[in-house]
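Complex shown without one protein chain; remaining protein chains in place.
== chain A ==
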Amino acid sequence: MNVPRHWREQIRRYRLVGSKCTDCGRLSFPNRAVCPKCNSRNNENYQYVGRGKIISFTNINSPPKEHKYNLPFAVALIQLMEGPVITAQITDARAEELEIGMEVEMVTRKIMEYNDDGIICYGYKFRPIVEYAHP
């Protein structure tokens, strides 16, 4: 259990905050100290909307033990509507319910917990968009 590490990463994980290069405009996730396109060190935090499309996915059968509580679950490559592609767990849907091109939205869920006495790590996952119409 690495408490400081989870604490350092919590804003990125809770809110889906990445970075934007203020010189060339390139968006990154996770955030970068040096822009991978123009090598600029001028990068600021960037809040993603939290919507995207599945470009590939797979079912996880043998996860690390901290994730076993959640089996079975899918992990997908998701292209965010702003451009960057990220890897994330899918929640509220099994792999057989997913399709390439499916629109998904970010939710903050429990990623893992360290036994009954350790910290609980929360972070982004994606789920099929909740459709809604008002009465």
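Just so it is clear, a residue touches a chain if its C-beta (ideal position, glycine included) is under 8 Å from a C-beta of that chain, and two chains touch if they have at least 3 such contacts; residues count from 1.
Convention: contacts and distances are computed from a predicted model.
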{"item": "Choices \"ABC transporter permease\", \"Ribonuclease P protein component 3\", \"Hydroxymethylglutaryl-CoA synthase\" or \"Electron transfer flavoprotein subunit beta\" - which one is the UniProt name of the chain not shown", "value": "\"Hydroxymethylglutaryl-CoA synthase\""}
{"item": "Touching residue (missing chain; options A:R8, A:R41 or A:K110)", "value": "A:K110"}
{"item": "Touching residues (missing chain, whole complex) on chain A", "value": "10-11, 14-15, 47, 69-70, 91-92, 107-111, 120, 122, 125, 130-135"}
